[in-house]
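A protein chain is absent from this complex, but the other protein chains hold their places.
Letters A and B name the chains as they come in the text, with residue numbers starting at 1 for each one.
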Amino acid sequence: MNQEFQFHPEMASTFAYEVDMLYFFVVAVSVFFMALICVLIYAFAVKYRRRTPDQQAEAQIHGNLLLEIIWSVIPLGLMMIMFAWGAYLFFRVNQIPEGAMEYYVVGKQWMWHIQHPTGQREINELHVPINTQVKLTMASEDVIHSFFIPAFRIKNDVIPGRYTTMTFEATKTGKYHLFCAEYCGTEHSRMIGSVYVMEPEDYQNWLSGGVRDQTPEEAGARLFSQLNCATCHSDRAGARGPSLNGRYGTEELMADGEPVLVNEAYIRESILNPRAKIVSGYQSIMPTFQGQITETNIFNLISYIKSLPVTEGTPQ
Amino acid sequence: MSVSMEVTPHGHDEHAEHPEYRRHQFDDMDQQNEAASLGMWLFMLTEVMFFGGFFLGYSIYRSEYYDSFVNGSHHLAVFLGGLNTVVLITSSVTMAFAVRAAQLGKKNHIIAFLGTTLLLACMFLVVKFFEYKDKWDHHLIPGMDFTWTDPGDPKTIQLFYGFYFCMTGMHGLHVIVGVGLIIWLLVRVKQNKFTSEYYAPIENFGLYWHFVDLIWIFLFPLLYLIGGLHE
Partner (left out) sequence: MSTLESNGVVAEHRMPRDHFLNATHTVKSWLLTMDHKRVGLLYLVSISLFFLIGGTFAGIIRLELATPQADLLEADQYNTAFTMHGIVMIFFFLIPSIPAVFGNFVMPLMIGAKDVAFPKLNLASWYLYIFGAALGVITTLFGGVDTGWTFYTPYSSTYSNGNVILAAGAAFVIGFSSILTGLNFMVTIHKMRAPGLSWFKMPLFVWGIYSTSLIMVLGTPVVAITLVLLMVERGLHIGIFDPSLGGDPILFQHLFWFYSHPAVYIMILPGMGVISEVIGAFSRKRIFGYEFIAMSSVAIAVLGFFVWGHHLFVAGQSIYAGMVFSFLTMLVAVPSAIKVFNWMATIYKGSVSYDTPMLYALSFIFLFSIGGLTGVFLAVMGLDIHVHDTYFVVAHFHYVMVGGAISAYLAALHFWWPKFTGRMYPEGWSRFAAFMIFAGFNLTFFPQFIVGYLGMPRRYHVYPEEWQFLNILSSAGATVLAVGFVIPLIYFLWSLKSGKASGPNPWRATGLEWVLSSPPPEHNFPKTPIVREEPYNYGKIIDNPAEEETEDVEHV
């Protein structure tokens, strides 16, 4: 071993510190109880060992209600403290902050495709700037995977058919492990990579140094045109599909009277399974693109649609 | 341990004293009958949990894809399903009469009622056969060239049919097992194995049969009557 032996990975995110605190508390509680148990077993087994073959027990004790209450209530109390602390941490880490940098992650057997908000693509690597809030929106092309960064103490399953999200803020520059943590077939243990946390200038340099592809919005615009979405989706009177301008983040009324929030999941569903929800006032004629479009392409279309401004003069 | 052994006559030489239908492990017929009955109730509890998994999956997908479930359901023959419901309920009635006849030790009546139950069960299976055949002819069996030409989303309607076949198929399997058991009971009735003192197998089978009927009573509206009665 060439480095100091560690019992925990580096703390490289805001969350890592909090998780380790809770971890040390639970370790302390566990060590306390194990010590108590060991000392008592050892003490009793030795002190009360049988010295002559026919020796009987010193006393036959039925029980003691007070003891039962004490050793039920104290563990229960400790359990509740740990539950509350853990639930609170879990709740907090799942709050996606406003204005976080949005990355898209697609997992497929057996690699990670990562796309930066500015368009850079990576495979099995994730470069992020330090002290910046990052949001990962993730989807799988095939089976269930899991995106795991031990140094950040975060992990979330990456599921086919829906989006999952994760957020973090890295606090220490360096290179950290990235693992797939849900068994996904043959090369599961090679579906790994690295996360690079960089100072802001280094990150900018890296961004500009690499081959910069189109931004997700640009790629999405291209697709929108290639797939002829505008044939139906436009502001024209009598258009066969609802306008998409400025609709992201608003509520749309469905044919069955229910309002639906236009978010990433809704857009994805509309592309892959358009009959599931029909906007009020329109027919169910949109074809499905299931099987013709990758998760990455869907992310790009979503980015494009998000960027469409409200058309001037249209009623809200 | 302080144990005093009571002189309950059950040495092995006392063998001849108890009838052959009293099993060795039991002290008396009361204990045997209670055990058999409790066993059957527990078994039915496991069946509830067993079918419960299907019902849970069904509920989740029905709430998710209600329209598809309505569409799929409309293609099922309500008349045949309703007929089968009447058939099964009647068979439960005849089964109950069979148990009553057993209580009274009336061998001919037992045979008559068990026989009728058997006939009705077979009728159920025949109707089911025709229903399934119709599905086969119309390519409505999931995984076997499933084709849906009517309005609706074929993908999720296939899901509905998946549940239709799994649930009615599993239920049908239980009916077939029931048929086998009725035949076995009939043979033993003919062999005079039962008396008004000992008819627990008939009674416990009755419990099983009522349960099979009950499952169908849930299946019928849940599969055939989604979205209300239709033509």
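As a convention for this text, contacts are C-beta pairs under 8 Å (C-beta built on N, C-alpha and C of every residue); 3 or more make two chains touch, one makes a residue touch a chain.
None of the values given here were measured: they were computed from a predicted structure.
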Full-complex contact with the absent chain, from A:Phe179, A:Trp206 or A:Tyr266: A:Phe179
Those residues of chain A which, in the complete complex, touch the missing chain: 1, 3, 6-9, 18-19, 22-23, 26, 29-30, 33-34, 37-38, 40-41, 44-45, 48-64, 67-68, 71-72, 75-76, 79-80, 82-83, 85-91, 93-94, 109, 142-144, 146, 148, 150-151, 153-157, 159-162, 164, 177, 179-190, 273, 290-291
In chain B, positions touching the absent partner: 1-8, 10-12, 23-27, 31, 34-35, 38-39, 42-43, 45-47, 49-54, 56-57, 60-61, 64-65, 142-144, 146, 153, 155-156, 158-159, 161-162, 166, 170
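Throughout what follows, only the chains that are shown with their structure count from here on.
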Euclidean distance of C-alpha centroids - chain A vs chain B, Å: 46
